[in-house]
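Removed from the display is one protein chain of the complex; every other protein chain stays in position.
Per-chain residue numbering starts at 1, and chain names A, B and C are given in the order in which the chains are listed.
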């Protein structure tokens, strides 16, 4: 089975991957942030760039915002701006790691004033969700400590639960809270939500609308990520993905760039567990284009997800089941590799054209003149980055 | 605060660490198992060796058995033998990794005949528990796969839950099921219970008498183990420890040998979470003395746990709280380091003597002639190892 | 560029990958070695199986031997046996990790008697090389220690150099010594040759005929292996590869099974550095087929290397250079990914047929009846494993 069927293509046609507004701003390492010509100066320009990705791929129908980086006076205007460009406003990401008050914690802080402030920040995020029509509040908890003894990890865990309950109570309608876990960084000794187990235990105590966000770069070396995908889907607690890739730590490279076969296995488990094109499981990117161009970096990323989904759809389930049931290790593995090694790109290019999209979105973007235009136009102002 | 108080000593006097019978048999790597003179030939001799550890330390009041390695015709006789030597029979460990049928799984196997056999093995283990008076059935699930595609990880997870439910249903009275997780090995692609989150989710679905076993060597590189200790205690699901230490993988070295400060932090969280001398949290060793002498290896191990518990008890809680509340990172860390760097050994030696124990158990054992005696006596027969 | 040219095919036609005799014997983990029907009972049968791999692929023209596992009375007879089956005897692998004397070291041992014995074992290996016509003596130094303090690492390093000099001095003609490094296992604290730097420093001190062997499974998590390939080729010290793959430690899985893109990058650096089809750089497998069938496991492996070499040959060097020189990160990466994602399998199948080989060697082997024949014939005797 080496050709995508019309069913496969219909499945692929439904796929949508949310883009992070911050991917269009400058980013870097602690050593240096290199600026790029044409970088957006405000949320409107970020959304314009995101829409450009969608225009060439039809794969990126929404944009996640980060508060306060994407704060605007008029969210209705921002929403109209987005919709006018053919994209929706998506997940709202909170930020409790850049205020001076949060140096030693936010939702986990022992100082009730600071903890209150952090909770209130999340309530404000929910207000913004109400205005933007966003469904998901994503909380990446960048809290922890650098030295053994610095904090009481147990008490922080309890305070975290209390804080989350207060935030959760404010959600309404279809709104959801998704809690992201991360192995380490910016803290170097302990992180308050370091693994899926902690995120799961915390959200399970909240209720059905609280779920786990899995960032593919947030695990210990050697972790079998597709296993976690399987488990969270099984436990009905996988709320969203932050896709990216890594060789070492949280490198935030283009999804599929570091270990394409891992991405294949992850998507395979998503399909196996009913998570593909399931509105309950949001696909998002969370990447840093430190040295490469940002818009084509995002185009490349959504294409990588699409192409890998196509490969995963090609897996011959019947042959796989048969080999698994026969304990035929080599045959079962061969079923996977056959699909993985199938070159779906020519067929996808044709299919894109049939839908009025460019066969090669990367080339189409390069030829569009958009990059040159923004480089020329976006003069003055302050380039967006992780502070705005 | 650099001296152990009488309260501390009273606490230390209660400490008991269960020894694994298999630590007295030969072990090694896939490359080679080196035999040692005096190695036990049967469970009776293993228990005799374990009792020797307890005789010199008063720290090892019980011995864990491994079925089928420690199968005997008459468990009542084995129990009397143990009790006559001053030790109890403890946890029963099942084994589903050495039978030809289990090559591709046991409690997770798609073949119902094999899965039934594996469940029945556990029921037999519970029968043995009834005979030995053991409280805990420990399940280390050595199941998994070596190649992507080899197995349906999701279906295995469901079958595992079903198998565990059948086993759990057979427990009676005070009996408990503890489920151990392990990052990898003997499987190299996926392991069915690879992390604490999976073990937690599996036992939470069973009931109050199902708990997690934390083996200190079963984590990904860089994992903050004391965080997991804290979390499992908080979730009331930490059933037992398998202590050992590691530099790389599951090295099964003497506890405290690789990273003594990590052991200190782990015990500190045990104390913080109410797990010390709490009958619900069993302290056990799981080590391999591949190249060092086994009995002194076990003596060294229980002493390491005792000494580190003493250091952890010395932590000045009030000073720590004060520093934590003041966000004084250096001061908080210093409270821990002060305790860690305090040399508790002279005081512990004195205290041991005051209790009729040798000041230096290692030297006392060496002087006892026991090693020479067993080396001379245990001639003929087959030395115990991981097959018996 | 998505089609293999005749130049590419001519290059592929030259490719040869040496098989390890021990891959056909039983192997496993410290927990269990599962036997398989048809496993060879002696070196002659191992070579017959290796020849079967070559018969279906024309990719495996030689077989590495392991001494003492493959000791025979008459090496000339073994050589004739191999040549009669169309394969040559290749690298001789020494073994200093299974003799009781080597429990604490061999070529590094402080006891001169034991060190002498280990050196003499290598001299005997060279005698065998003289008889078999082998060029390379491969030394995997399984020596080290489990506990800090156990050994004087520095003195061992000096003794190792002395031992190697004595062995090196015995080489003649085209013979070479290749020194393998390994991150850990079977030792758990220190290994005497743990990294490429140590192997390089040791062989550089010997002379031009001493080189490094790179086993792709012998590195720390996250290591950029293709960088080491590049560096060793640059330093003219890459003597040979032991191909396999890994998710965690030295898993010894089928090459290309865990991270195919990594294998692609490794072969790309081999080509870049002039190491492909260069007689100075031997391609070998070192794998353990613990649960899968051994002969098809080896067929799959050599095919993986061949297919990945084909993909690497497809890299458009000119486009790559241009993108690199333009600092066009995305374009440069795309050149690699284009080649990697090209499905070379149909063309390779055709090409195989054009050379009188089966289009699908896996299927051809399955259809050949060989497996059934050896399962039926090889009854009685002792199956080969890591002890013979």
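Heads up, the rule we're going with is that a contact is a pair of C-beta atoms (placed from the backbone, for glycine too) under 8 Å apart; a residue touches a chain by one contact, two chains touch by 3 or more.
The structure displayed is predicted, hence computed values, not measured ones.
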Note = Considering the complete complex, of C:120, C:158, C:174 or C:353, the missing chain is touched by C:158
Task = Would you mind spotting which of C:273, C:296 or C:361 touches the chain that isn't drawn?
result = C:273
Residues from chain C at the interface with the omitted partner, ascending = 103-104, 110, 145-154, 157-158, 183-184, 189-191, 194-198, 200-201, 219-224, 226-228, 230-231, 233-235, 261, 265, 269, 272-273, 320-321, 323-325, 327, 329-330, 332-337
Remark   = Had the left-out chain been drawn, it would touch chain B at residues 2, 221-222, 224, 247-248, 257-262, 291-293, 296-297, 300, 307, 329-330, 333-334, 337, 340-343, 345, 362
Request  = For chain A, enumerate the residues touching the unshown chain of the complex.
outcome  = 27-32, 34, 97-98, 100, 103-104, 142, 146-148, 183-186, 188-189, 221, 246-249, 251, 253-254, 257-258, 290-292, 386
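FYI, only the chains that are shown with their structure count from here on.
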Task = Report the inter-chain centroid distance for chain A and chain B in whole angstrom, where each centroid is the mean of the CA atoms.
result = 40
Ask   = Counting in whole Å, what is the centre-to-centre distance of chain B and chain C, each centre being its mean C-alpha position?
value = 38
Ask   = So which bits of chain C are touching at least two other chains?
value = 221, 247-248, 257-258, 291-292
